[in-house]
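As you look at this complex, bear in mind that one protein chain is not there, while each of the others sits in place.
What follows is chain A.
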Amino acid sequence: MQITIPHSLGRDEARRRIEQGLPKLAAHIPGGGSLESEWTGPDTLQLTIGAMGQTIPVTLAIEDAAVTGELTIPAFLKMMSGQIAEFVKVSAGKMLDKP
């Protein structure tokens, strides 16, 4: 499943804000959940959201005018695809909004 979060920050600033926002995002993950992150390329972030024993991998690509995301949603959760996508979009959006 793919998502897009537009921005007007330019690639470098977008990357900086996401890198800066990740620890706060992880700290605010709801009880019992987890967020792991790893930069797998200069502009590619691999997130793993963990909750209720389930992991959901998310790959974010930082581009000049948008952050695009690829979500791997297990069959078990296909009815929740929209919500999961919305969660990632809102979380990424919050990080991009914070200077």
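The criterion applied here is as follows: a contact is a pair of C-beta atoms (placed from the backbone, for glycine too) under 8 Å apart; a residue touches a chain by one contact, two chains touch by 3 or more; residues count from 1.
Following the convention adopted for this analysis, contacts and distances are computed from a predicted model.
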item	value
Hidden subunit of the complex - UniProt protein name among "NADH-quinone oxidoreductase subunit J", "Carbamoyl phosphate synthase large chain", "Coenzyme F420-reducing hydrogenase gamma subunit" or "3-methylmercaptopropionyl-CoA dehydrogenase"	"3-methylmercaptopropionyl-CoA dehydrogenase"
Sites on chain A contacted by the missing partner chain, in the whole complex	30, 32-33, 50-54, 74-80, 83-84, 86-87
